[in-house]
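Left out: one protein chain. Kept in place: all the others.
By letter and in written order, the chains are A, B and C; residue numbering begins at 1 in each of them.
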Amino acid sequence: MPDLATLLEILIIVVKVSVISGILFSLPLPLTWIERKVAGHIQVRLGPWRVGPHGVLQPFADMVKLLIKEDIVPERADKFLFKLAPLLSMIPAFLVFVAIPFGEKFAIPFVGKEITLYLSDMNVGILYILAIGGLGIYGMILGGWASNSKYSLLGGLRSSAQMISYEVSMSFAAIGVVMLTNSLNLLEMVRSQSGSFLDWNIFYLPVGPVWFVIFIIAALAEINRIPFDLPEDEGTLAAGFHTEYSGMRFSFFMLAEYVAMVTVSVLTVIMFFGGWNPPLDISIFHLVPPIFWFLGKVILFIYFFMWLRFTLPRYRYDQLMTIGWKVLIPLSLVNILVTGLMII
Amino acid sequence: MEKLFFLMFAAVAIASGLAVVTARNPVHSALALIVCLIQVAALFVLLRSPFLAAVQIFIYVGAVMVLFLFVVLILDMRKAVLQAFPPVKKRFVVGVILVLMAQILAFVFVTPMGLSPAGGWEPTVESIGRMLFTKYLFPFEVVSVILLAALVAAIVIAKERR
Amino acid sequence: MSKGPSRIAEFIKKALFLDFVKGLSITLKYNVSRSITLKYPDEEKWVPDRRFRGQHTLNKDENGRELCVACELCVKVCPTKCITVIPMEDDTGRGIADRVAKVWKVELARCMFCGYCEDACPTRAVRLGRDYELACLDLSCTTREKDELLKPQSIPDTIQGGFVVRSSFERTPEGIRVVPDLRMQKKRNI
Partner (left out) sequence: MSGPDVATFFSPGDFLAILPEMVIAGMACVILMVDLVVPRTKRWVVPALSVLSVAAAAWFSWNLAGSGVSAFSGMFVLDGYAAFFKLIFYIVAVFAVFVSIRYIKTEEIDLGEYYVLMLFSLSGMMIMASGSDLLTIYLGLELASLPVYALVGFLQKSRKSNEAAMKYVILGAFSSAILLYGISLIYGLTGTTQLAAISAALETGAVSGPLFTLAVIMLVAGFGFKVAGFPFHMWAPDAYEGAPTPITAFMAAGPKAAAFAVIMRVFLEGLFPAYDNWQMAIAAVAVGSMVVGNITAIMQTSIKRMLAFSSVGHAGYALLGLVAGSEEGIASVMFYLLVYAFMNLGIFGIIIMMRRDSQSGDQISHYAGLAKSNRLTALAMLVFLFSLAGIPPTAGFVAKFYVFMALIHKGMIGLAVVAALMSAVAAYYYIRIVMLMYMREPEKEFLLASSRGILCVLIIALAAVVALGVYPLTYKPRPARRSAVGQERNEMERWYP
């Protein structure tokens, strides 16, 4: 029989896991609403309006619709993989959050017990995130293949080619940040950026902004968002890899996509924008709990991605490959050299 | 506890390894191989080498197998494979593999594992990097030459001439 | 000379993502600007100008007599053949002449609101009005009979139109309707 302290520790972990996964599961609800609102306003429309005040209940209506929709499995599909693919896409997206810290420590009021705002303080954190995050691609490839449809297959192929091309530069960007902060650990990364905003990696001139640009572009391609959403290019591929999916299975893909967007925003904030450090090292800013700084920055980035989505047109497939191989990778290599020289 | 985990991962790894060989659909084989590689990564974690585990997943599962699947999907090998290997002998093959595996396992359990290879250093990223550039500098550089040669070879083979 | 510096400028422009910034700033401006979408049918409704061509209406003269003399010119001129007129003798003073329409029917599902009937009408009896909420749930409502057409439309002719009014959306047992509150008028730039 383990003693009470151990039990408490286990309980805390269980609570943390359930809180995080609960948040992640419910995340698409506000995010779809926000995304549609942003889309509407950028296009001088209103966006969802009718379900609830300002349409806030629209995602719930969508959810109900998805839940009661008929679950269609194509006759000639590979049934097993077809059913497995949405899960394969979703699970890695969730697993990534094991290594993501949301802050240092947090004291529960009245009890005086401190809990850490992360699940695991991995010393290979960034590597873990890149590795696990890369697994989500299998959902797309296998889902596209298992659907036994031309559009889906092409979507799957595109996503795999895209992912291979951009994984390299994304990892390079991660390596660059690792070189700047001297650690693979995300906590260490944030700690090394404490101070004013000038200590953030993005302001590590001249290489910081370049790494940031490389990372953002590669990450956009990795999570299949416009301008790189070729795998689900509705103009040419119906809906790409999830053409044949309906109902809950489709919503799993959507869920994974939104979680991936959040992951990338979080990573950007941790890697380049000082995590939960306030922008200026003054006492007023320290009154605000760090988690709010963190969430604020993350939300800014989520908005940024949505903003981008409704500003830029989709790239052509060959342009996508050109950007990946002929621009980003050489640029990353040069930048690694420059970073190395700067550190020395 | 640790042993239990080891057995679990090892069993799944072996089972999925078998599935790689026996699955008739190349995509299923590839998927089984992915499972197998992930299990091996888990074994690395048990061996206190999270770096290796992450690298294993990153490179093998995240990149190599994606490329592999990409090629498999493009080639559409389903028909070709079914023609090349008549499915009759499957049971026989599985039998042989199982026997060989049992033998190897028996060997592993019979033989006492002697000297510990770990030279008392923590397998952290830093120490791995340090090792690569000091003790294993020569093999490391040879690997780079190999990769260059492989690159040249691949381009020569694949390039359209004239 | 012309090529070198411009190419460099081009490169700098690309490297600094100036085009992107331009595009993003435009979309940001739109994002914070007012939406042009009407909150129709919940809160707002567009009142069309008089020249608007909506559902037909049959006019009467100031004495309440039907202006239609069932001359069937509208039937002849209608390109989609959606109007049916059956004349009859009636000297009770229902119409301005002793020939009135026994049946005056328009099939809205076929009508394309070209307004030829208006032009053809010698007595200015038929006009295309300003009702545009024509959607319905079954085919019965796609034809409008004389009785309905003779009723005045929801927006009186006296109102100039061309503005947005506050409205309310009402669900009644007979169906849904949008009730405009014609007192609250506001101009809107589109």
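As a working rule, contacts are C-beta pairs under 8 Å (C-beta built on N, C-alpha and C of every residue); 3 or more make two chains touch, one makes a residue touch a chain.
Values in this document were obtained by computation on a predicted structure and should not be read as measured data.
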Touching partners, among the displayed chains, of the absent chain: B
Identified contact with the non-displayed chain, of B:Val21, B:Val94 or B:Ile146: B:Ile146
Interface with the unshown chain - residue positions in chain B: 104, 106-108, 110-117, 127, 130, 134-139, 142-143, 145-146, 148-150, 152-157, 161
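To be clear about the criterion, only the chains that are shown with their structure count from here on.
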Arrangement of touching chains [line / ring / star / complete / other]: line
Farthest chain (mean CA position) relative to chain A: C
Interface ranked first by C-beta contact pairs: A-B
Intercentroid distance (Cα basis), chain C paired with chain B, Å: 70
Centroid distance [mean C-alpha coordinates] between chain B and chain A, Å: 28
Rounded Å distance between chain A and chain C, as computed from the means of their C-alpha atoms: 47
Residue numbers of chain B (touch at least two other chains): none
Chain A-facing residues of chain C, complex: 17, 20, 23-24, 26-28, 30-37, 39, 42
Residues of chain B defined as touching chain A within the complex: 25, 27-28, 31, 34, 50-51, 54-55, 57-58, 61-63, 66-67, 69-70, 73-74, 124-125
Complex contact set, residues of chain A against chain C: 38, 40-46, 49-50, 213, 307-308, 310-312
